[in-house]
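Structure provided below as structure tokens; questions to follow.
With one protein chain removed, the remaining protein chains of the complex are shown where they sit.
Here the chain labels run A and B in written order, and each chain numbers its own residues starting at 1.
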Amino acid sequence: MLKLFEREILSVDEISKAQTGIDVRDLCVHLNGKLVLNNINIRIPKNKITALIGQSGCGKTTLLNSFNRMNELNRNHQCSGEVWINDRDIYNRKERISRLRTQIGMVFQRPNPFPMSIYENVCFGLRIQGETNRRKLDDSVERALKNAALWEEVRDRLFDSAMILSGGQQQRLMIARALALEPEILLLDEPTSALDPLTTLYIEELINELKKQCTLVVVTHNMQQAARVSDYAAFMHNGELIEFSDSDSLFTMPAKQQTEDYITGRYG
Amino acid sequence: MLRQFQLNYRQALSETASLLCASIMLIFLVSMVIFIAFQGSQYFVPKSAYKVSITFADAREEVFYQTSALSLENVKAQFDSRYLGQFLAEPENTPEVSVQLAEEVYQVVLDSGRVHFGQFYALSSMDEPALPLSELDNLRDTVALLQISLQEAQEGRLKDLHERIAQLDRSGVATDAPARDALMLNFNRWQAHVFELDRQIQKYRMQFKQADGDLISIALNDLDYLYQPNQLTLTDKIGFTFSKIWQFVSDKPKQASTTGGVFPAIFGTILMVILMAVAVAPFGIVSAIYLHEYAPDNRLTGLIRIGISNMAAVPSVVYGVFGLGFFVYTLGGSIDELLYSNTLPSPTFGTPGLLWASLTMGLLTLPVVIVSAEEGLKRVPTGLRAGSYALGATKFETIMRVVVPMASPGMLTGVILAIARAAGEVAPLILVGAVKFAPNLPIDGEFPFVHLERQFMHLGVFIYDGAFHNQTETQSSSLMFATCMLLLIIVFLLNISAIMFRHRLRDKYERV
Partner (left out) sequence: MAMRRQLQLNTHISAKFNQELENLKHSVLTMGGVIEQQLVNTLVALQEKAPSLAERVSLNDSKVDVMETQVEQECMRIIAKRNPTAGDLRLIMTVSKTATDLERIGDEIARVARLVTLNKIPDSELVFGGMLDIGNRNVAMMRATFDAFARQDDKAAILAHQQDKDIDRVYKKVLEQTAAEIQLNPGDINQWMDVLWAIRAFERIGDRCKNICEYVIYLTYGRDMNSSSMKKTVKKLLK
């Protein structure tokens, strides 16, 4: 049959175990005594961009945080179920959280550079790991900044404060900071909500480049962004996963009425 | 329409009222500073001397009088008003006062701080009864040489001999032993020599004629300096002022804290404050870190916070009493029993002293440090902590590498504010170790060099004491005001440095 356009995206059911980056099984999370995630089952594909969409308070961020156990910063936190990454359940007893978090990078809504130089910001994680070899640090910083498409802009002022960078540069610095640890998975929690539209597009393009090296999960309030940037999209509502499929189908022919209502702006 | 008018009216009223309050406050503040600065600076500038003749009904009195008043009339008015009060019942007896500028008069200041006024009468050396005033410097040099040889004899010989004799006495040598006799002979010879030198020194004298014609004689050895207050040129006056300022910050108080300097008080204050900061800073900051970062967010923690806030409101004299009861008597008493039992019953640490004063002030300023350190910790955005955790940092690493550096402006401000508070505090210090006059500094060349058990002088206490005991004497009250000014400057500088420090660090650590 004649094919005018190439599609490399597999449908959700076709994802094999080897292609799965994060395998979430029966995950339930209570925060402050409230059920925030209810029985989530999702297989997030490797080296693809998965977007989590849904209303505020639907549990997107909580789901994202449960991938690197950031939920546990909240003292009133309960969790059941399993999250399998690299053939191990990260909620097992022996898991070392700090090591886990070096393998799963995270970028937050607002850029939160440490009040240090650009260089120190990028190698913060490595220093925590106890890396002191100057040459290794230099190499990692350069590689991370290049991967985050920031190297050309900051190479002459690596030792200036990170605070003088613009919002978009800071957010790329945050990505570089996470990349310096060479994570397998990068979690992005509304990475562009504090940025202007053009900067947003640059970050999105960067995210698109990054899927060559890691699995990306993006939480976003911006439906257009989810549509633009993601390969797969999951729609959540009230702590439940309503629909998970490749974004081409989700944004053109959603399977569930609820999804359709949400993405067409008919909700509630 | 009316409503609109009322609104406008109310607006204008509230604006005026708030402006009024703000300006009144400002006027108070400025006038206080100006008052203190004016009164305090009186201590340093040279003042004119006047000859005042007072004619009573039955007697006549003449004095030299030094005052900062600018004209003769003002001086006369000062005296008139003084006598007006005294002779209220018999106004016909009110004395006649006449004032004239005492051009030739000398102000003579002795080493002890005593001040005499008089016209130069005579200068006498050992063999010349009357010499011109121009010989003064030569004679003073001679006296100084004599003084040096006297000191050598005293320190080098007499002391040594005296010790050796005392040693012999202690070892039970008979009073008529030949060795002791020889020493005794020697000792007596040197003592005679010293007496002779002293007699010679006392021969060098100066005589001044006072206002009423009486002569006073002053040994040159006792003389500190003399000058003619009404003959000073402008350069002289400036030089005089600076030398007075230098004396103020480097000399010790004289004449029962009416003149001289306040160096021991500055030294004691600074040392006490440093010791306090060393004690309170780590303690307060670590407590704040625990309270903010580790303590569970429950009712007990809330109670502790309220307790700390209330600690800041406790009257400072209560801390003084606590320091006296706990630190001095209980803690100090125990230390004495354990370590200094051989000197008991005379106490070493069981008496008010520098260490206890520092600790008491530390306790007093602890809430300031804790509250502002916690304030600083609170200002660290949660996003930064999350960022640190997300990079694999543990809680301890996050606190050490991210939170504490960012909270350091708040912490340092707290410490500086605590220092400023301790520098100005009086009541508790009187109870736990600050005294109005301490002969020895807490740090000197005597082993173990730092004497934390010693009592010390403190600027605040010095002012307090001066205000109480010297209200009548203009000279001494101006010393008190000068000290006030110094204290004000120190506290202002500390506060300003706290603010600047905070700004510098905030620029560094917080986003622009």
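Here is the rule we use: contacts are C-beta pairs under 8 Å (C-beta built on N, C-alpha and C of every residue); 3 or more make two chains touch, one makes a residue touch a chain.
The structure presented is a predicted model; accordingly, all values stated were derived computationally and were not measured.
Here one chain is not drawn; of A:K3, A:K17 or A:R135, the residue touching it is A:K3. Considering A:Q55, A:S193 or A:N208, the position touching the chain not shown turns out to be A:N208 (whole complex). Touch with the chain that is not drawn comes from one residue among A:S11, A:N32, A:Q224 or A:Q257, which is A:Q224.
Touching residues on chain A toward the chain that is not drawn are 1-5, 198, 201-202, 204-205, 208, 224, 227-228, 247-248, 251-252.
Assume only the chains that are shown with their structure count from here on.
Residues of chain B that touch chain A in their complex: 296-297, 381, 383-394, 397, 401-402, 405-406, 508-512. Per the touch definition, chain A reaches chain B in the complex via residues 68, 70, 73, 75, 98-102, 105-106, 108, 110, 112, 114-115, 124-125, 128-129, 161, 163-164, 174, 177-178, 181.
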